[in-house]
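For this depiction, one protein chain was excluded, whereas all remaining protein chains were kept in their positions.
Chain naming follows the written order as A and B, and within any one chain the residues start at number 1.
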Amino acid sequence: MLLFLLFAAVAVGASLMVVLGRNPMHSVLLLIVSFAALAAIYVGLDAPFAAVVQIIIYAGAIMVLFLFVVMLLNAHTEDEGAAGPTPAGKPLVAGVAVAAALVLELAWALARTRGTSGRTGGGGADASVLQSVRELGGVLYRDYSLAFEVTSILILVAMVGAVVLARRES
Amino acid sequence: MIPLYVAQFGIVLAVFVALLLAAAVMVYSERKVAGLIQQRYGPYLVGPKGILQPFADVFKLIFKESLRPAAADTILFYAAPILSATAAFAAFAVVPFGAETTLFGLLKEPIRLQVADVNVAVLVVFAITSISIYGIVLAGWSSNSKYSLLGALRSASQMISYELSYGVSLASVLVVAGSLSLTEIVDAQQGTWLGFVPRWFVFLQPLGFVIFMIAGVAETNRSPFDFPEAEQELVAGYHTEYSSTPFMMFFLAEYINMVTTAAVATDLFLGGWHGPFLPESLGWIWFLIKTGAILFFYIWMRWTLPRLRYDQLMQFGWKVMLPLAALNLILTAAGVIYLGN
Partner (left out) sequence: MVPLGYYLLLSAILFATGTLGVFLRRNVITVLLSIEVMLNAVNLAFISFGRFQGSVDGQVIMFFVVTVAAAEAAVGLALVIALFRHRESLNPDAFTSLKW
């Protein structure tokens, strides 16, 4: 429980600083910290494979891509105009209202229904089944095989699209 | 009887100290073997046959002045070597180096010689290796110098490209072994065929082994893939602006990454701690011998082969290594299905 609170605090803190920080380079690095905290929470949720996949793909590949783009475009020197990174006024009010509405609504719903807070054991969840990569592979390739194939085509399309979009007109 | 947690703490401490000593041994043997290959003596002044040379180097580096360019981003400048060194040490945490042992009867029940036994150990090594890219990229960027930035970007793109072949050749071993846990992979390599040929995966996966070794060399930025630190071209690449202790951390990280890659290759392909003539509880001696052989091969490659040009390096990684690794995976999977291993 203590570990969960620790990692949750790190994740929330890092995400807040990602959103509110001035320097995009620091935002990228703090997002990596947030990913690592979430991966630790996944380990606590009996999903070690998901945690490792999160680190490999998200923190190890996608964020490197972000870093490259930030360095390539010199985004750390981009000043977002005289208003600073977070303008006051309508966007601020709207953003805070939506965010607060989301959190409060969920908290209210969770507090009303005693049912979810009682499901701590998780209805006979077998930790070893959840942790088994073999089981995961079976479900992925049997029940979700169509989604798997479609996703591979999606990645191919994204690769081709990214290369074409980022090319110089020469 | 020693309680379990004391023994586990002892293992953690032993692995840490062993890694530091391994780095020292690597520094010494690199320079000695380089000298022998180049037909000269290596270091021979400090201590008998120059054995204390790495410790002299460490002392020298610690007492140097630690410089920082004025325009450098302070937090990132000092965080980068720390990140590199931490990732290098952390990757070794899931590598088993010995069989279950009761430490000569001191414990009630046997423990494995491994800091942490997770059942996705192979992927953890892979994940932490992909984190070590950040140390290099941050070092290059926060130094605010064009040599550093160029070296860092080159190194990062090289490491990402070869990570793919690394991962796919890992996947071939997983298909043969049927498990992600390094301990189980090593245990699947017990015994011998025909009484004298050991059941190592290198005989089942020769192409996979070659791809893994080459990708490992590229991942640790060693020659012939050490373009990012090419002394003749980029001053010193991403660690140009570093001196004293941060510089030492980068070198420590590089050597320990080499040791980790060699250890993982030993576990995956060369049978880990299994070997003839020794009882299982002394298997770690075999582990050391095999890892040492791979490390010697690394050093040998560095001082024998010329460096690849950067575009040759990237073309090789994408156009040769990745298709070969994918082909290897397909053939392995087909073999496992049809031969029913």
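Note that a contact is a pair of C-beta atoms (placed from the backbone, for glycine too) under 8 Å apart; a residue touches a chain by one contact, two chains touch by 3 or more.
All values derive from a computational prediction rather than experimental measurement.
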* **Displayed chains contacted by the hidden chain, counting the whole assembly** => A
* In the full complex, which bits of chain A touch the chain not displayed? Write them out. => 1, 4, 8, 11-12, 15-16, 18-20, 24, 27-28, 31, 34-35, 38, 41-42, 44-47, 49-50, 53-54, 57-58, 61-62, 65-66, 69-70, 72-73, 75, 78, 80-81, 83, 85-87, 91-92, 94-96, 98-100, 102-103, 106-107, 110, 116-126, 129-130, 132, 135-136, 139-140, 143-144, 147, 151, 154-155, 157-159, 161-166, 168
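By definition in this document, only the chains that are shown with their structure count from here on.
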* **Inter-chain centre distance, chain A versus chain B - centres from mean C-alpha coordinates, in Å** => 30
* Asked: How about chain B: which of its residues touch chain A in the complex?
  -> 73, 76, 118-120, 123-124, 126-128, 130-131, 133-134, 137-138, 141, 149, 153, 156-157, 160, 163, 180
* Asked: Can you list the chain A residues touching chain B in their complex?
  -> 25, 29, 32, 48-49, 52-53, 55-56, 59-61, 64, 67-68, 71, 131, 133
